[in-house]
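Structure first, commentary second.
Certain chains of the assembly are absent from this excerpt, and the rest are unmoved.
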Amino acid sequence: MATVHRIRYSDADPQGIAFNGNYTRYWDDALTDWLWDAGFTGEHLGVGAEMVTAHIEIDFRSSARLGDVIVTEPSVERIGNTSMTVALRTTRQSDGELIAEGREVIVFVDPETFRPVPVPEEIRTRLG
Amino acid sequence: MATVHRIRYSDADPQGIAFNGNYTRYWDDALTDWLWDAGFTGEHLGVGAEMVTAHIEIDFRSSARLGDVIVTEPSVERIGNTSMTVALRTTRQSDGELIAEGREVIVFVDPETFRPVPVPEEIRTRLG
């Protein structure tokens, strides 16, 4: 499962490249597609928990220019007690060049109290 | 009541001006500030109705460049049975030059059914 974005005027900054601040959006879109694709949809993802992003880190290796199509792929790096670390890589589709890489830490929380809860078993099974 | 935005790299496109597609965000921000400022906050704006944007029209008269501070001012143009037309004007703060003007039509709806409801009396009184 990979998510594709095409860099258009709405994405590009005065340097003519995808604005650095857009990548967290591209990554959240990719995480969403990845979860939906694994069947985690609807209220509380169907597992009785909400997900909260606790940490994001991005290393920019290159940049994407107007017209470039970029591909973002999430993969599980680690599943802990109440959190999951997901690695993310964004590459240029045409030549495979690495544009950005890093990770996000996602914490599972109770939908009412927003307190951490154990990672749902279905998440471990289907993504882990 | 007026809402201010400063044009930074996150706003500017490769032409070095505020991306045209951002103005609907600036205007929605201004409408939100304007409503909040008039006391319409919290669940269902405190009047038992939700607002839905039905129509937007924008005429661009000039453009805002990096570093410009722009000011958006909403004002009621007309209040109908179930809708309100709000005029919007965005000017450059430094010299008052008109950047964009137009209007939005907002429909009041039932929070459950999303069907149109009469414009709440408080809206007529406090904004009209």
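So that you can tell them apart, the chains are marked A and B in the order they are listed, and the count of residues begins at 1 in each.
Convention: a contact is a pair of C-beta atoms (placed from the backbone, for glycine too) under 8 Å apart; a residue touches a chain by one contact, two chains touch by 3 or more.
Every value quoted in this text rests on a predicted model; they were computed, and no experiment measured them.
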item	value
Subunit number of the complete homomer, 2 shown here	4
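Methods note: only the chains that are shown with their structure count from here on.
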item	value
Approximate Å spacing (C-alpha centroids) for the pair chain A, chain B	32
Residue ranges of chain B touching chain A (in the complex, touch as defined)	9-10, 12-14, 16, 19, 21, 66
